[in-house]
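In this view, the complex is presented without one of its protein chains, the others remaining in place.
Labels for the chains are A, B, C, D and E, by order of writing; each one numbers its residues from 1.
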Amino acid sequence: MEALFAITLGIMTASGVYLLLRARIFPVVMGLTLISYAVNLFIFAMGRLGTGIPAVIGKSSEYGDPLPQALVLTAIVIGFAMTAFVLVLALRSIGEFATDHVDGREPRP
Amino acid sequence: MLAAVIPLCLAMLGVAALLTVIRLFQGPDLPDRVLALDTLYINAVALIVVFGIWLASDLFFEAALLIAIMGFVGTVAVAKHLLHGDIID
Amino acid sequence: MNHLLILPVLLPLLAGSLLLLGHRLPLPIKRTVSLFACWALLPLAVALLQLAADGELRVYALGNWQAPFGIVLVLDRLAALLLVLNAVLSAFALLYAARGDDVRGAHFHALFQFQLLGINGAFLTGDLFNLFVFFEILLISSYALLVHGNTGPRIRAGVHYVVLNLLGSSLFLIGVSLLYGLTGTLNMADLAVRVASAGADTAPLLAAAGFLLLVVFGLKGAILPLHFWLPAAYAAAPAPVAALFAIMTKIGLYAILRVFTLIYGNQAGELANMANHWLWPLALLTLGLGAVGALAARELQRMLGYLVVVSVGTLLAGIAMGTVEGLSAALYYLLHTTLVSGGLFLLAGLIALQRGVVGGALRPAPALRQPLLLGALFFAGAISVVGLPPFSGFLGKLMLLQAAGVNQSAAWLWAVVLGGGLVMLIGASRAGSVLFWRGNAELAESAEVPRGDPLRIVACAALLVCSLLLVFAAQPLQAYVRATAAQLLDVAPYLAIVRGGAA
Amino acid sequence: MPLWIEILVSLLLVAGSLFTLIGAVGLYRLPDFFTRLHGPTKATTLGVGGIVIASLLFFSVEREGLSLHEVLITLFLFITAPVSAHMLAKAAMQQRVDVWDKTRGDRWE
Amino acid sequence: MALALIIALPFLGIVLPILLGRSGRSACALAAALAPLAALILLLSKRQAVFAGEVQIVRLDWMPELGLNLALRLDGLGFLFALLILGIGLLVILYARYYLAKSDPMGRFFGFFLLFMGAMLGVVLSENLLLMLMFWELTSLSSFLLIGFWNHRQDARRGARMALTVTGGGGLALLAGILLIGHIVGSYELSQVLASGDIIRAHSLYPLALILVLLGVFTKSAQFPFHFWLPRAMAAPTPVSAFLHSATMVKAGVFLLARLYPALSDSEWWFYLVSLTGMTTLLFGAVLALFQHDLKGLLAYSTISHLGLITLLFGLDSRLAAVAGIFHIINHATFKASLFMAAGIIDHETGTRDMRKINGMWRFLPHTALLAMVASLAMAGVPLLNGFLSKEMFFAETLEQHLLGSFYWLIPVTATLASAFSVAYSLRFIHDVFFNGDPVDLPNYPPHEPPRYMKIPVEVLVLLCLLVGMLPGLTVAPLLASAVSAVLLGQVPEYSLSIWHGFNLPLVMSFIALIGGLLIYSLRHPIFRWYEGMPQPDALNLFERGMHLLTVAARSLTEALENGSLQRYLALMLISTLVLVVVALSPLEALTGDVAMTTPDGMTILGFGILSVASLGTVLLHRTRLVALVVLGAVGLLVALVFARYSAPDLALTQLSVELVTIILLMLVLFFMPANTPSESSSARVFRDLLLAIGSGLMVALLAFAVLTRPYDSISWYFLENSIPGGGGANVVNVILVDFRGFDTLGEICVLAIAATGIFALLRGLRLPHRQTDYMGRLWSSDRHPPVLYALTRVLLPLALLVSVFIFLRGHNLPGGGFIAGLVTAVALVMQYVSHGVVWTQARQRLSYHVMAGGGVLIAALTGLGSLAFGYPFLTSAFDHFHLPLVGEFELATAMLFDLGVYLTVVGATLLMLANIGHVGQDGSCKEYQ
Partner (left out) sequence: MRGWRWLPNPVLSVLLAVLWLLLNNTLSFAHLLLGAFLGWGIALLCRPLLMPVPKVAKPLALLRFALMVGSDIVIANLHVAKLVIGPRTQLRPAFIEVPMRLQDEFMLSLLTSIISLTPGTVSASLSSDRSVLLVHALDAPDPQQLVAEIQRRYEAPLLEIFQCSRP
């Protein structure tokens, strides 16, 4: 299971990084989103994986590590705020340069 | 008995999810893909509920409810995007 | 527990949220609130500096949860020093901004306060994940401040800056969580304890986590090859924001200093001082390329941006030495470069305003309205930033060269520092010559350019005058930075934080 | 747990899962968008309904107290599914997706 | 203290002329003269002690760890130079009063002048070498200002920059040299350095230190091949040249030779470097001086030549030579300063400096001519004038050394030849300017004698030339003696200042030089013709071209690296990461740790499979953006399911809600963007990106796997144990969020509020064109708000609010909390916008999103602040269980209030973002949503 999880994380990261390296802002943001999903899963995994061990007192006999979960929550929210900002910045960029190229200008042909 | 039935259910739901994902990739049109995503959300509700029964844990109720809500909103939003482009107009 | 420690965080937080809440209030009120909150940081930071000067670590356990379980703020000499630095810089940057830059876009003051919140928090926190959070606060505010006014170049630079930093944030998270996954803790002191006792089985993974953090901090700190975003961003930012940004790169370096002296410092066993031999060549390359960039710049603000890169290289060289002398040289230089760069960015704003559409471009333009005043300020600032006497830049450079000692690797440093100094001198003298000597007096009469706002000039001059103060007060300052460096290298008291020592 | 309840729960679960599966099969194999639309809107909704009632029964017995809140999920799905379908159909018509050639009547333009 | 005051006075005096800059030239000049005059008086008051051979040192610790102290030293050498600086400086001030035009900003001029003077005094009176260096660089900087004083002229600007580059750069080398000396000696105090000559010379770093110091010396004193800046510095106003380029700044270099003479001289390195440089410069300057048509150019090259002479003397490595060198420093200063001033008068009165135009000035300016001729003769080394004395000593010394072995004759021969040229150019200065027929095309004709007072400084200096030349023993002797004693640390050799030494070889050499000079001058026409046929490299153009090439090179390097491509920067960042991580991981022995792995069940495998495929799908389908977005939606859902699968319901909830809002945001933005991503990457780029992507993926996978198979010892037990007793909640994740690590959460909502604020600011004034057609190229549907939809969403709103409250209140004990509740509320409100449009919705709700966002942060912060009132740290929580009749037991916690802040921030921030993005496409009539 650990290998499976790790491989999936790797694939998500690789996909995200590939998109991040595109020249247009939309795939870049998609890439960032994918990367942040992968990172969130990564943080979560640092508390190790377990089934049926939610960190709610009294709901099970064993508890998973609650701290990485709390970290992921913070990371998700911050990631969301950042994504929203970069998206709006992209809008503004389109308004200024009339292109969605990440460098604000169409590449020379 | 439940111990035997639940894996069966999970398997059926898994196959359902797989079929949905295939449609998601196949399309051919955007509405097909959105429909597939919507279905995937509903499948996920089913999956979560069965999973909750399997673990005899009632902690998944909110998740199921939220998946239902978010699935609906998402589908409507994409549909409106296809219809009118600007979803908040 | 001294509640003074939380105030540098609390004050801008309350001010920022009040400014959001009262976003419809008249501008003068917003300015007053913002200025008051900002200037109040100054006595506060000085009080903290006095508190820290005795060499004791002050720990503030948030929510009364003791380390390593809860988040703690840790006040040491370094944190106090940087708080003061930030307070001084931001006080004048804000004063400058309050004379008109704050109305070019929405919410300048709230964003400014949040920026201060992020910076102060980053300096104070003793928790690695909390450091991430404060990094994000200061980053998101800086994104918004950078594009304040929304002009084209700002947006272009903004997109690059934001996307790079978003990738950086992801790496930060991977690094922090990796450390947690291996050690089970987030408190930096506790991390230091646990990293020190790591076995061969986990040490390479811990090293990987450390290097991930290094990349992130290197991006913020604009270390080669992660510095490319900086010149464009700083050149595009509004003057007071660029001035405030003078401290932003320093936060990256601060984090390097903190993490790589405490967690991966000399007590880290196998991983002791693992970053230093990477940092040394990078420092020299950063310095050299920064100087070349300054010479190449076609615009004043861009040149200043590259001078910031140079300062990063210089600072990093001091950090990479890993000795008390090296660190104290770096810290003194840090004070100098932050204040002077800040002043110069403000000055560039003043100059650009008087040159009309030409702005800061290094080509002939209508003569300035106040060539003497601005010229004198530029002359002083440029000398200081290039590192010529009698200003603080020279002393900083001197300290650094002396700290390097006389050996093979020091020879490289000497060559780069002195050669870079010459290159910068050429660049700065050309810039000054174009800006102040090639002004077209006839054009100036026809174009109705206003004289510089007196308060703006005061703000700018004040920061540049700090360079002289740093020279006059060199002795006590050097004593302080020396003590700071010694404190950083003596990890034991930090480790005591998690052993129930202080609180 | 009484056996009959367990049987009932099992039956409901199997039925629910089956309906869900059938909905997915419909989505997978029906010939055009409009026919595919029928699967999820009905079968899947009902399938989830079955599973949710199973859950309701299960937890009411398991936790020795009526557990009715699962009903809300079904309720929600039932009131939203037709609207989703309606919106998707409208979108499909806007997109002029291909209609199976055996369909009588015309979609609106 | 008086010593410090001598240096400080000129600096303090800067304000006076600047304040009086508009009160007339005389007042301004007088104001400028006050400080130097006071300093001069102070200096002279020290003369007796100095002449008695005392060395006065005052020291104030400044940065002792650095070896940088405010240490000053007054000995004979310092006294001599200080006297020159102040004395000639005062004369130049008087001269400049008449030289400068009314339109020249005189206050500024004297400001710069005094700045330079102070710096120069600092150089000569420093005991601490580092302090000396600080003043040294300041002289370069202030001379930059003085040379560039007439900055409307291109030659002035360029000359100034060139001088600064060369001398400033030399100063940096000098810094390195001084640091090395300090390293060798262990101190920067001159007293110690001078006493450590043997240690220094024996040290392996001595040659390097010497070269670095000499670089500083040679650049400053315009020694070949660094001489080229000096002629170009003639663009400065003549008072500047008279001061800087004869008496002071260029002398700083030779001053340092003298100063460090005991420490650095007396070695082969010293001899070869110094004497050969001096010799080359001597001859080179003398020859080129002859060919200058520019009056000041001639003087500049003459200065170069004489500086070469002095350098050569210090290089000759005999104590007597050093005596001669010091003596010539004095003499050169007097005659050259007067010559510059005379040249300035001629320039001033005729309007040109071209000697081909200036002829027959004897008739127009007889008084000036007389003065200039005497000074020129001193320069030529004619007997009875001061130049003769030092030149004789020089000739004598050239004969005394044998260091060049069989080539020992080279030095005296060169000296004689240079001296002949010196005679020739002096002759030219006299003959060509004052006689030689009538003037040609003078801009000002006829020229008149200048104002009376303008000539006084020249007269004083010429008088000195005569007095020293005829009565050296009565005039210059004690000054010279004390200076020599200071340089040689008291080991002064026998020397005689008498005018007549009998018929000896030096006298013959002088005679040969005189005849040779006459001969050369008489053959000037063919020589000039020959010279004009030679290629004439223009140093300024060469320098400018060099600087230009340097800049171009810097630009191409910078632009090649910083090419403005985000993709490159990102790639560099990823490469850096991968390199460092690979290096870090290389010692890892086994990837798999000690913890046993678990076998996955089929459903989990399927789930991860779908997740992987969907992730890859976003890449494969990314060109069609909306399709990729829909697939991304599936990825988000699956991530939430993974969280749920591994017992993290809170994460699943948050992921679900955030993911939806993100998708909505992406769609809102997509509306204004192209629907497709063009295929524009080259295959090499795609390959690189694939490599980086795979590398990053591998990195993350390996790190995750390595950690997952290793044990760890977490602090989490504390949270599990204290969640209920300490935090009052059963949902440990939530208790961590609102209590144990509430500070993080406070920061996190700040980020959200700031992002929303920033977005609001970014969107202000942004109007983007509506895309009129859909993805298929058809007009959008006119049915914007289907009733079926809005009928439902309006019913759903209260339900969603109810669910929000439910989730909010449960959070502390069960999955949920303020954040998720906030997003549910926000989504329900957004649905109103989606189904009804902005105008309708906005008209029906009175919430200010700004106030909600800011208020939320404020509530959270104030909740934390509450604990301060009870003496607890910020964010300390409190909770208690209460009992009410009928209602029963219930819990109240401050954490709930904190969570309320979170809730409000989330709702406010999310809507501030979404509603304002929605507003982008609206026409201007619609107001922004506050």
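The rule we apply is simple: a contact is a pair of C-beta atoms (placed from the backbone, for glycine too) under 8 Å apart; a residue touches a chain by one contact, two chains touch by 3 or more.
A quick note: this is a predicted structure, and the numbers were derived from the prediction, not measured.
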item: Option from E:V803, E:A860 or E:L875 whose C-beta touches the chain left out; value: E:V803
item: Touching residues on chain D - with respect to the absent chain; value: 19, 22-23, 25-26, 29-32, 34-35, 37-39, 41-43, 45-46, 65-69, 71-72, 78-79, 81-83, 85-86, 89-90, 92-93, 100, 102-108
item: Where the missing chain touches chain E, by residue; value: 782-783, 786-788, 790-792, 794-795, 797-799, 801-803, 805-806, 832, 841, 844-845, 886-888, 890
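Simple rule for what comes next: only the chains that are shown with their structure count from here on.
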item: Topological distance between chain A and chain D, in contact steps; value: 2
item: Label of the chain whose CA centroid is most distant from the centroid of chain A; value: E
item: Where chain C and chain D are represented by their mean Cα positions, the distance between them in whole Å; value: 57
item: Chain C and chain E: spacing of chain centres that average the CA atoms, whole Å; value: 16
item: Junction residues of chain C, two or more chains touched; value: 129, 133, 136, 140, 143-144, 147, 150, 159-160, 163, 167, 174, 178, 180-181, 186
item: Contacts with two or more other chains, residues of chain D listed in rising order; value: 76, 80, 83, 87, 90, 94-95
item: Contact footprint of chain C on chain A as seen in their complex; value: 20, 25, 28, 32, 35-36, 39, 42-43, 45-47, 67-68, 71, 74-75, 78-79, 81-83, 85-86, 89-90, 92-93, 96-97, 102-104
item: Of chain C, residues touching chain A in the complex; value: 129, 133, 136, 140, 143-144, 147, 150-152, 155-156, 158-160, 162-163, 166-167, 169-170, 173-174, 176-178, 180-181, 186
item: Touching residues on chain A, where the partner in the complex is chain B; value: 51-52, 54, 56, 59-60
